[in-house]
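A protein chain is absent from this complex, but the other protein chains hold their places.
Here is subunit A:
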Amino acid sequence: MTVLRSNWAVVLANILVPLGILVFSSGFFPYKPLLPGLATFDEVGQDATPAIFDKVVFMVVDALRSDFVYSDESGFSFTQSLIRSGAAVPFTAHASSPTVTMPRLKAMTTGSVPSFLDVILNIAESDTTSTLAYQDTWLAQLRARGDRLVMYGDDTWLKLFPGMFDRADGTTSFFVSDFFEVDNNVTRHIPDELAQSDWSALIMHYLGLDHIGHKAGPRSPFMLFKQREMDDVVNTIYTAIQQQEHLQSTLFVLCGDHGMNEAGNHGGSSAGETSPALLFMSPKFEILGNRAESPIKTPEDLRFYQTVEQADITATLAGLLGLPIPMNSLGVFIPVFLDMWETGTQKLQLLSRNAQQLLNIVKSTFPDATFDPQTSSCCELDTLSGIEGAQCAWSRAHRLSSLEKLTEDVFSDAGPALLRFSRIAQEVMSNTASNYDLSRLCFGLLALAVAVILLLPTIYQEISQAVSAGVFLTFMVIGYGCMMFASSYVEEEQQFWYWICSGWIVYLHVRSKSSRPRSHGKTGLFSFCITMLATLGLIISQRILRRWNQTGQKFTAEPDIARAFFAEHPVVLWGLIIVTYMDSGFHLFLNLPSAALSWLVSLVLPTLAFIFKLNFVANDSPELLANSFLAKVVETWPDDLSLVFQARLVFGGLACCSLLAVLCKKHTQHTQTSNTYLHEVVHLFLMTQSRATNVPLFLIFRLQATLFSSLDLTGIEVTVTTLIQQYMTFFAFGGSNAISSVDLSSAYNGIGSYSVALVGVLTFVSNWAGPIWWISMSHLLRPRVTSKDNHDSAALLTFHVATSLVSVMAACTALRTHLFIWTVFSPKYLYSMAWATANHVIVNLLGGIGFASLWSRK
């Protein structure tokens, strides 16, 4: 109703918001120019440095953090024996942020540093624009040589390299609850493939370990079993390499694509997330005499042994397999392996080819920089940085390596100089900010600024009608805007909302005191007690909410209710969950438009939803059921009812209910009842889409909504209250501004096969469950429309969204060279996009219009 009454300025502003986001995004996430084509050897190339290996087994274990392999608590006992014998050369491969699978695979195969855009494409996986089919990779180089490749495991590879593999069997990475089947599907192919001799690259990508991390964290009891299972796979392959004739010259690489943090998630840039293990294994490496101690104690920063960049894998593989280094690679050949070649000439040849290839990239990125050895012959390398440093290092390396004909002793001087240049070039190129399109950034910002200005008259009117609430709102909007420029406040955004919420409750407390001055006697005392209890209840409940899920960065490891308390007291959790479902059924019963069906629906639907939740938990995180009576109940159930079917049953029931509500609308006069009923349907849907430990939160919401309604809020107060509650509950559910906190566990409820749209909607609903609940509640809390109350909630909400976007965009533009731009500010921008488009425009405004048009027809 409110939306329909909005004036043209609000409508225009809401058109400008997505438009501005679009323009800004196109300038902020630019397409990176790449050198086209495949690299080739120049005339002398290959003969000088013969290939050491002709086959490679490339085994990726998703989220294989360094300590999972190297520490003294690891299950990789066979692999550790190889490290001790020198047959395995261990590294920690630094994975730069974003630490999610697809960008990491791009880094490992192309050797380049992927752009942030790949994170979004990683979630919208089926997108084909991210394919590497036309890019230069070591796979493409092998293919170009006429070799055959086979691939088993994560189907991201199949999407990245369509048509690349002769034999392949993909597994989907999104069913996070599957720990074992997903890996058995890879392992069962190994004996057959090891017996074949037609392939020169066997790629395997195991997902089970990452799934365990997402579900239960790195300390899960499943973890050790999984490590032992992976160790057995390594044993099988290494033994085959030792024993079988046709595998004699096979390089075996074991690596993780990224690590995980202590919560088992990844995407950010903490030490755990950026430190995956990397091992090169072959009996041939024993001649290097590189015997390392293993297992060793876990260092603080998880950097075991030598640390290399993930991009170095490409350059090293290319060198060892006798391939040209892919054109866009920023990798530096790992110097340990230089001793696999005998002569200094060969080693020098390898390094200078690597340096030359890097020089080409640097030149194409910095067309103005001259790499003429004459002009910068004398320079102090230690004092220069960036591109000047690279120029200086190149001139020195060039001078040393081209002085005479390549001889043995030249290598000892020129080798380190070339390596030095390569490292500097790698650093310069990795740190070079992507080429932002500044004019588009400004246009996007301008569009949002215009939207804010358009809204100002309406907002001024609103504020002058209700000064105190208006001043609080202004304070909040300004405070929130300033906060977006400080990285730690962005990381700890929940603290702001908890803080503001406690302030707002005090406001409501004071306001309710002063709005009831004239009540006397019993009613006066009664209402005094009511408001006092209401504010007390509100402040206590918000205190419980803020401790429910610890989130953010700084305090994320502290104990909280959802992970620490419920893990120890599963009976309390399940008691609360059962009460929550019973409460939902009771409210459905109260509000059902058709009396005949009410018993049936209000009993059956919550029961179905509860059974689904119980089975989901039994499947996903059985530790929450451990030793409780429900675990025994679940065991007795037949297995043939799939989770997908159960979820569909619940969703179908909910759809029927809402349809019923619309149809019965014609017969009832009480719109409020119908609205409440629809809210109850949404309530149950959101419960289905939330993690089990978060389900009791809905009980608290119910209590809070009752308390708020007892305070007789005015229109603007309802808007501010529900706005604060939306943001606060988003964080109380465990959300944060880090990519790694996106909760995917409920994204596949009722879905049999991958579908971007459905998974996207379900992911949004499960992460924004709290905000959606409060948006739906705001329609019920709002006072009945009177002629006097011309409050425009759409204008206020749009104003908040537009101002927060302006500040986030301004922060991203001003701080685009900041160290944290890709780890803090860009993720925040992505979250703001979701808040503005999905939560504000679609759920809030379009949902509101739908609601209004449905019920206003009399």
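Assume contacts are C-beta pairs under 8 Å (C-beta built on N, C-alpha and C of every residue); 3 or more make two chains touch, one makes a residue touch a chain; residues count from 1.
Just so we're on the same page, contacts and distances are computed from a predicted model.
> What does the UniProt entry say the missing chain is called, choosing from "Exosome complex exonuclease rrp4", "DNA replication complex GINS protein PSF3", "Glycosylphosphatidylinositol anchor biosynthesis protein 11" or "Ribosomal RNA-processing protein 41"?
Not shown, but named in UniProt as "Glycosylphosphatidylinositol anchor biosynthesis protein 11".
> Decide which residue listed in A:H266, A:R546, A:H587 or A:K613 touches the omitted chain of the complex.
From the options A:H266, A:R546, A:H587 or A:K613, the contact with the absent chain belongs to A:R546.
> Among A:S96, A:S352, A:S487 or A:Q704, which residue is in touch with the absent chain?
The single option touching the absent chain is A:S487.
> Taking the entire complex into account, which one of A:Y134, A:W499, A:F586 or A:W637 touches the absent chain?
Here the residue in touch with the unshown chain is A:W499.
> Per the definition of touch given earlier, which of A:C442, A:A466, A:C656 or A:L703 contacts the omitted chain?
Answer from the full complex: A:A466 touches the omitted chain.
> Residue by residue, what part of subunit A touches the chain that was omitted?
Considering the whole complex, subunit A reaches the absent chain at 464-469, 471-472, 475, 486-489, 491-492, 495, 498-499, 502-504, 506-507, 509-511, 513-515, 517, 539-540, 543, 546-547, 552-555, 558-559, 714-717, 788.
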